[in-house]
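Take a look at the following structure, please.
Of the protein chains in this complex, one is absent; all others appear in place.
For reference, chains read A and B in written order, and residue numbers begin at 1 within each chain.
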Amino acid sequence: MKALVSVKRAVDYNVRIQVKPDGSGVVTDGVKHSMNPFDEIAMEEAVRLKEKGVISEIIAVTIGGQKNEETLRTALAFGATRAIHVKEDGEIQPLTAARALAAVFKKESADILLCGKQAIDDDANQTGQMTAALLDIAQATFASKVDIADGKATVIREVDAGLETLEIDLPAVITADLRLNEPRYLKLPDIMKAKRVQIEATNLGDLGVEAAPAIKVTKTAPPPARSKGVMVKTVDELAAMLKQKGLV
Amino acid sequence: MSKILIVADHANGKLNSGVAKVMAVAQAIGGDVDIVVFSDDSKAVAEQAAKINGTAKALTVDNAANANLMGAVLAPQVVALVKGGYTHVLFCGNALGKDTAPRVAALLGVPQVSDIMAVHSATSFDRPTYAGNAITTVECPEGTIVATVRLASFDAVAEDGSASVEAASVSATLPSHTRYQGLQAQKSDRPDLQSAGKVVSGGRALGSSDNFKIIFDFADKIGAGVGASRAAVDSGYVPNDMQVGQTGKIIAPDLYIACGISGAIQHLAGIKDAKVIVAINKDADAPIFEVADIGLVGDLFTLLPELQSKL
Partner (left out) sequence: MSIERDVMEYDVVIVGAGPSGLGAAIRLKQMAADAGQELNVCLVEKGSEVGAHILSGAVFEPRALQELIPDWKEKGAPLRAAVTGDEMHMLRSAESSYKFPNWMVPKTMHNEGNYVISLGNLCRWLGEQAEAMGVEVYPGFAAQEVLFNDAGAVVGVQVGDLGVSANGEHKPDFAPGMELRAKYTLFAEGCRGHLGKRLIRQFKLDAEVDPQHYGIGLKEVWEVPAEKHKPGLVVHGAGWPLDDANPGGWFLYHAEDQKVFVGLIVDLSYENPWLSPFDEFQRLKHHPVLKAHLEGGKRISYGARALAKGGFNSLPQMVFPGGALIGCDLGTMNFSKIKGSHTALKSGMIAGEAFAGALFKGAEGGDALQAYPEAFKASWLWDELYRSRNWGPAMHKFGTLFGGAFNYIDQNIFGGKLPFTLHDRRPDHATLKTAAEAKKIEYPKPDNILSFDKLSSVFLSSTNHEEDQPVHLKLADPSIPIAKNLPKYAEPAQRYCPAGVYEVVGEGEDQRFQINAQNCVHCKTCDIKDPAQNITWVAPEGNGGPNYAGM
């Protein structure tokens, strides 16, 4: 069984986001980037499935500019067997990404696409679902547990009311939530080996994919600051306010 | 003129309270608004939807496949309805909405807007990126607008309307690749910190592990989750998984009560999306009071039990 794992290069989760003073976006120059943490979880899950013998090949895919190669190297250090770089310098929105992933998925005759539930830069939470729709296959989003057997996946999903279980036929798309697993430390020897792997390059044209219509970002602003509220003098006042707001 | 379709979330015969908030967005966009209820037996839920002010029609789509809502099964049905002439289709920004909306958008060949938090026009919205640290204003291209709504950003509209309930006919091929197996409801005596509607947190001022009992007792009384500041965790009072803040959990409860927490900025980063922040602290100059909606200066060891007895 073959798994595709899509990995995105995003501003590192430790970085405090700075909005540019002219409102044209956030500062990304000279800022640490790393693999989207939810994609790391997806990657880890793929490696665990491979260790269990459920899947035999893990292909990491990324879409973006030259620097995304680092992200593929990280995926290789995790344990991806191959890495495909869909080279595109412009901004890639979810629908275009989904078209590219669907094309790679078909070309590779993959059985499963694992990806993070969302990327921590645009927070869209769309690409996995869109890819499943384009391929007309099943999806299980927000996965917190995955079992694969007999051409089917049983997935526990984190939904608002609790944990939902779905059974889906493969091929399918599974998007990883935070609690699916805890990604391992990358070991230096694995990182060293990953440096020597040949990355396969392609682009949207080669994949026969047309960029989708895009949403235009017209302004980026920092979130409004919280304003100071009221000070109460007594517990009675506080209790009354909480009751009045229907909070207790 | 916009024609807007809201896809209703519901469970156990009850309409999700988020739908009335999505209506607030639909009204801000302006136009005719229908709410569609997919179920194996939609009528009762549709009647609740019909009461939401601003609803033109509450549509029902009955199908055994809709007994439990799943994005992959809903999407082709929503697409069939939308092709009947809607300009916008809106979902709650919750697990179901996020599961379904992208699938609908992909089938329609249009991009999707996630987590609308403000409406500028029928095609322009604000949405959060970078975990809410950068708010972007977006302009949608031509075509149907598919979007989810960040429920925390809107108040529900009133529910004293009386729209008609109509059955909608939907012809779509439904997939068989996805089967619902069941739901295990969140069962915990104390709600999970990350998803709790109310959270009570303690800081360094608690002074010891034992003293944290006062926080747990109070939280149990009001059915809240329990968190802690990094200072309290570093002091070894409580385990690290209770830490709220930039390096801990980032939470957005309806009510956050900070007890003996000074409000270091790294802590505030974890609670900035809380709806109402209450702060109880000895130090009237504590930075937490700069962001608290309600502040009370005093000793938490006397104030908290007193508050507990009054609720």
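Please note the rule applied: contacts are C-beta pairs under 8 Å (C-beta built on N, C-alpha and C of every residue); 3 or more make two chains touch, one makes a residue touch a chain.
This one's a predicted model, so the numbers in the text were calculated from it and none came from an experiment.
Visitor: Which shown chains does the chain we cannot see touch?
Guide: Taking every chain of the complex into account, the missing one touches A, B.
Visitor: Decide which residue listed in B:228, B:244 or B:264 touches the omitted chain of the complex.
Guide: In the full complex, the listed residue that touches the missing chain is B:264.
Visitor: Which residue from A:16, A:52, A:216 or A:243 sits in contact with the chain not drawn here?
Guide: Per the contact definition at the top, the residue touching the missing chain is A:16.
Visitor: Taking the full complex into account, find the residue in A:52, A:187 or A:216 that is in contact with the omitted chain.
Guide: Among A:52, A:187 or A:216, only A:187 touches the chain that is not shown.
Visitor: For subunit B, which residues reach the chain that was dropped from this view?
Guide: The missing chain touches subunit B at positions 230, 233-235, 240, 246-247, 264-266, 269, 285, 287, 290.
Visitor: Residue by residue, what part of subunit A touches the chain that was omitted?
Guide: 12, 14-16, 18, 21, 27, 29-32, 34, 182, 184-189, 191-192, 195
The working rule: only the chains that are shown with their structure count from here on.
Visitor: What whole-number Å value describes the gap between the mean CA coordinates of subunit A and subunit B?
Guide: 21
Visitor: Subunit B touches which residues of subunit A in the complex?
Guide: 11, 16-17, 19, 25-26, 93-95, 98, 120-134, 136-142, 154, 157-169, 172, 212-223, 226, 228-236, 238-239, 241-243, 245, 247-248
Visitor: Considering only the defined contacts, which subunit B positions touch subunit A in the complex?
Guide: Per the touch definition, subunit B meets subunit A at residues 11, 70-72, 75, 94-96, 98-107, 109-115, 124, 128-143, 175-187, 198, 222, 254-255, 272, 276-278, 289-297, 303, 306-307, 310-311.
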